[in-house]
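Of the protein chains in this complex, one is absent; all others appear in place.
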Amino acid sequence: MSKTPWWADENVWRKTAIWVTALMLVALILLTFDSVAKITAGSDRVPAYSVINHRIYYKMDNDRNMQVPVIGGQAPLFGTVLSEEQAQAMVSKGKMTVQAKNCMNCHTLLGNGAYYAPDLTKAWLDQGWGAEAVREQLMVNFLLDPEANARGYGTTRKMPDLDITEEEARAIIAFLKWMSAIDTNGFPRNFKPIAQEGE
Amino acid sequence: MMAQAVNQPMSQTAMRGKLNSAELNAGQRLAVKYFSVAIILFGAQILFGLLAGLQYLMPEFLYNVLDFNVNRMVHINAMIVWMLYGFIGSVYWLVEDESGTELVGAKLANLAFWVLTAAVTVVVIVYLLVQTGPGEQKSLWLINEGREYIEAPRWADFGIVAVVLVFFYNVAATFMKGRWSGISGVLVLDLIALAGLYLAGMFYSPNISMDQYWWWWVIHMWVEATWEVLVGCIMAWGLIKTLGARRKIVTTWLYIEVALMFGSGILGLGHHYFWIGTPEYWLSIGGFFSALEPIPLVAMVVHAVYDSGVHRFKNSNHPALAWLIAHAFGNFFGAGVWGFMHTLPQINLYTHGTQWSASHGHLAFFGAYATINIAMFYIAIQKWRGDVFMGAGIRHAWRWKWALALLNIGVVGMTVALLVSGYEQSFVERALQGSTWAGYFEAQRGEWFVQGMFWRQIFGYVTAAGTLLLVWDLITIGKGETRPAEKPTEHQAQAQAA
Partner (left out) sequence: MTDPVEAQQIMLATMAGALVVMFGAIYAALFAWSRLRKRPAWMPAAYLAYLCLAVATIVLARSLHLSGFWSTVVFVMLFGYLLAPHAIWHLCVGTHESAHKTADTDSRNPLNGGQTNE
């Protein structure tokens, strides 16, 4: 045993394993404190829920070399300006519906989920809704009866009927609008948003 | 403990070749229960994978009856749960042997098994029959949480935590009563981390960025950190038991691998924080530590070559060894090659959220975790049948060989097919079409994409055939075999290496 060089010794490696793990964990915890503060709703990267009262644009940021969200003027969702609390309640209802309807096992959100249906990160800003003026109503109609309003773009894939109520549909749209304002470091790549007033 | 094995009474010849639970200790009797359920869930994973895959080709198939989201949820949940069952079973399998004493709280452990299995059954039935609920808290508590991989409703989360605590108590108390070793020390600490991390996934937040931040703590820290170390512990024990490798060396190498895996894997979490709203510094941290993640694999390659030359191992369980070799290659290609291909942010910006991830996921989960569990199933069935001969010249050897071949060809085939689809998708949808819904569907219609999905399904059938054969083999292997297992012995070859 005495022949074992110190750098090949069992105890040395046990201590190394413990120290490496502890060090990495501490680093992760410190980074987590910082990151959690930076992704709390109302921060620069993740906007307050009342952002659904505003128009959301994207513009190229040459310094960061990526497209970044820009909060524009008033454009209240369904024509009603909401307080921060009301907006949070509505977005939360939408998020909860997205979970309860298991959307993530067909769609991706922020790129995570399943790949059977399109990514929802910027669904609010998708060109597929045609014109800004009719977008909200088209989205409600689609969620209430996805089969009749199928948007398969030449495929036969269509969303199933998930018994979404009108209140839930509106809440989902609030959630999608809020999510589209999150700064995702340029994901998805090259996104081309719908044309909006004031651009 | 090895002396125990050698001194086994020879009067058991009569029982050899039949299933005989008296051959097993209390922990092992529990282990075979866990393994049995694991195999059933493995079957469910394959079945629902086939249904979901078919829906890519025929979207009308089971539309509004058993929709893609349900099939896909059962597909991935069955996978996570069968692997956990396999791990829990493996730990129960080795705990008495490793601690040198009887399992503490065997009755409680049995109860926990039945509670967990009943809970899993109820969860799956609710998934299939109720499927979704209204957008209220009670849906998340009773039906499903709608978060990929950890969809289990909240009530089941508490059940899982309770059962894991019982499991942890059994294992830790048994080691405390018996003896500790390097392997059991790492194992118990790893189990604390594994169970503790699950708590990070048990809350609701309206903030999707916050939701996914903690969600990745569970998913990444399980599959790219604590599961790997757990497998390392099982492998370490297996090397000592089945190949007669020396404990001191195995333990030292377990520590080395823990240092390398946690050293690169914990902050490797950063490669999931590129695009979910988290700060830009994660691009650098995630990219850098991802580039370090192949190092533990390189260490394994060198050490495996060294070991093969220094020791002449006589192996007593050929199917298990074959699956361990499949594990080594599968882990290397699935986690190493397929992971590194698209993990750097400059590439991941195109590939994240496309079939690339599906390609990587299929090979990595199979290569790193399915293979090792299947190896454990073979180790268990050998003992359960009375420590029968499972070396060269075993009867009906074609069954395990073909099961091995079909499963590996099937999964590799699916992986390559999904890669073709994934490349087409990232190129057309992201690079050319500006990531719109129209771009998404244009990619989905593309000929390469459709061809990829078609071949994925074909290889899915190959995988399913391999699974059926594997189950048949596990049920029948060693039946009527009267020869005893060869004892693992290690012949020291000339230490040519110096």
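Letters A and B mark the chains in the order given here, with residues in each chain numbered from 1 onward.
The criterion applied here is as follows: a contact is a pair of C-beta atoms (placed from the backbone, for glycine too) under 8 Å apart; a residue touches a chain by one contact, two chains touch by 3 or more.
None of the values given here were measured: they were computed from a predicted structure.
J.: For the unseen chain, which displayed partners does it touch in the full complex?
T.: Touched by the chain not displayed, across the whole complex: A, B.
J.: Among B:Gly43, B:Pro294, B:Gly446 or B:Pro484, which residue is in touch with the absent chain?
T.: B:Pro294
J.: Using the touch definition from the top, which of B:Gly185, B:Gly391 or B:Pro484 touches the missing chain?
T.: From the options B:Gly185, B:Gly391 or B:Pro484, the contact with the absent chain belongs to B:Gly185.
J.: Touching the absent chain in the whole complex: find that residue among B:Val171, B:Ala326 or B:Leu349.
T.: Touches the omitted chain: B:Leu349.
J.: In the complete complex, which positions of subunit A touch the hidden chain?
T.: Missing-chain contacts on subunit A: residues 1, 3-5, 7-11, 14, 65-66, 185-186, 189.
J.: Which residues does subunit B use to touch the chain missing from this display?
T.: The list for subunit B reads 1-3, 100, 179-182, 184-185, 188, 240, 246-249, 252-253, 256, 280, 283-284, 288, 291, 294-295, 297-299, 301-303, 305-307, 309-310, 332, 336-338, 340-347, 349-351, 423, 426-427, 431-432, 495-498.
The rule is simple: only the chains that are shown with their structure count from here on.
J.: Just give me the whole-number Å value for how far the CA centre of subunit A lies from that of subunit B.
T.: 29
J.: Applying the document's contact rule, which stretches of subunit A touch subunit B when the two form their complex?
T.: 8-10, 13-14, 16-17, 20-21, 24-25, 27-28, 31-32, 34-36, 38-41, 45-46, 49, 64, 88, 91-106, 108-116, 118-119, 122-123, 126-128, 147, 151-158, 160-163, 165, 168, 171-172, 175, 179, 182-192
J.: Going by the contact rule at the top, pick out the subunit B residues touching subunit A in the complex.
T.: Interface residues on the subunit B side: 52, 55-56, 59-60, 63-64, 67-70, 72-73, 131-137, 139-140, 143-148, 151, 182, 186, 204-213, 215, 248, 251-252, 255-256, 258-259, 262-263, 266-267, 269, 273-283, 285, 345, 349-350, 352-355, 357-358, 425, 430-431, 433-438, 440-442, 444-445.
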